[in-house]
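The structure's right below; bear with me while I get my questions together.
Removed: one protein chain of the complex. Kept in place: all other protein chains.
Right after this comes subunit A.
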C-alpha cells in the first residue's frame, strides 16, 4: 500500500460577520466572534488571510494558529503575492495537520527497524480503548501516611482531557494505593546536596519489580497506561531523578513509551520536625496532575508541532487539547489501523498458503470479507478527506481482521506428529510394497531380456 497525502484547497471571500470579527482589536476577540455556526468537518482547516497592514496580529508575526481549526495568515501586496501567501498557508497547514513525519510515526511498527529513531516510536499503538490507572506507591507506611484527593483531581483535570479525546477511543480511569511497593533500584547518596538520586542508567530497571504489584486489569481487554506517584521512604528522602548531565530533572518524573509515567514526590522536610511518625502527607494534586497530563499527551503522540517562523501559537483550551491536534491523531490512527488490518489479513493468507490443513469456517470467512470491505471503505474515505467516517471504518477493519485471525477454530487440525507417521504407516505399507517392488524388478529384467533378444535377432 502506498500512502501520499495532499491538501485540497478551496477559496472564498469572507462573509460579513467574518469581516466584522477580523477587524476587531486583538486576535483572541476575533476568535471568539469567529465561532462558526455549524461545526467544521473533522480534518479540515479554515484560514483567514488578512491584509498586510491589519492590526489584528502583533507587528512582526506573520500567522496565528488558534485552538479550534482556524488560523490567520497575514497577506502581502507584491507581484508574487499569490505564491508567497500560498507558501505561508502551506507552512501553517503542515504545522496543524498531517505531514509525512506523522505518518511515519504511525507506521513505525510496520517499517524495518533501523530506519527510524526511537523518538518516533513513542506513541501508543492504536486500540479501541485504553485504561488509565493512577497508583500511589507508599513503600514506608510507618513513616508516611499519604492521602491524595484523586477523585477530585480526576474529575477536574483528567476527565475533561479524556472527554476531548473521546473520538479516539473509550477511556476508563482507575486509581489505587499500593503499600510496601519498592522501586527495583537502590538510589545513591549525593553528599553535596545531601539527597538521594537515581541516574538515567538505572531508570529502565525501576519499573519491573513494581509492575508485578500493579496488576493487569481484570475487567477489560484494553491496554493499560500506568501513572505512578512514588513517595520515597524516610531513609531515602529526598529523592531526585537526574538526567544525562547529572542535573536534577525539574519535574522529578520520567515516562516510558507505551507504558506510562512515574513521578517522585518528595515530602517536605519541615513536616518531620513537628510531629512523630507516621507523618501525614497531603499530596499537591495540581503539581502532580500537571506532570501526568503532559506525559499523557506525550504518550499519545500529541507532540509539539513544527511551528513556522514568526507564528503565534495560542494556548490550548481548558481541556488541554486543541481540536486540530485531535484531528492529527485521528489521521495517524486511521493510517495505522489500515496498516494493521492489512498486515493481519496478509498474515492469515500466508498462513493458509503454508499449512493447507486449516479449515476456514463460514463465520471466519464473513469476518474476512467484512474486514476487506472496511479497509477499502476506509481508504476511500481517507482519500476524500472525510476523517470521522474513515476512522470508524478503519477501526471496524481492525476488529474484523483480528476476529478472523485469532478465531480458535483455526487451530484444530495442526497436530500431526512425525513418529505417528512412522509407527502406523510403515507396518501397513512395507508388506504391501515388497511384492510390488519384486514384480517391478521382474518386469525390468524381462524387458531387458526381450531387448537383448530383439538386438540379437536384428
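By our rule, contacts are C-beta pairs under 8 Å (C-beta built on N, C-alpha and C of every residue); 3 or more make two chains touch, one makes a residue touch a chain; residues count from 1.
The criterion applied here is as follows: contacts and distances are computed from a predicted model.
J.: From the list "Nucleolar protein 7", "GPI transamidase component PIG-T isoform X4", "Small ribosomal subunit protein mS26" or "enoyl-CoA hydratase", give the UniProt name belonging to the chain omitted from this structure.
T.: Result for the unshown chain: "GPI transamidase component PIG-T isoform X4".
J.: Check each of A:48, A:64, A:130 or A:157 against the chain that is not shown and name the one that touches it.
T.: A:157
J.: One chain isn't shown here. Among A:86, A:129 or A:215, which residue touches it?
T.: Among A:86, A:129 or A:215, only A:215 touches the chain that is not shown.
J.: Which listed residue, A:253, A:335, A:348 or A:375, touches the chain dropped from view?
T.: Per the contact definition at the top, the residue touching the missing chain is A:253.
J.: On subunit A, where is the contact patch with the chain that was removed from view?
T.: 117-119, 122, 133, 141-142, 147-157, 159, 172-177, 179-180, 203-204, 212-213, 215, 217-220, 243-244, 249-251, 253-257, 261, 278, 282, 285-286, 289-291, 293-295, 297-298, 304, 315-316, 318, 320, 427-432, 434-436, 439
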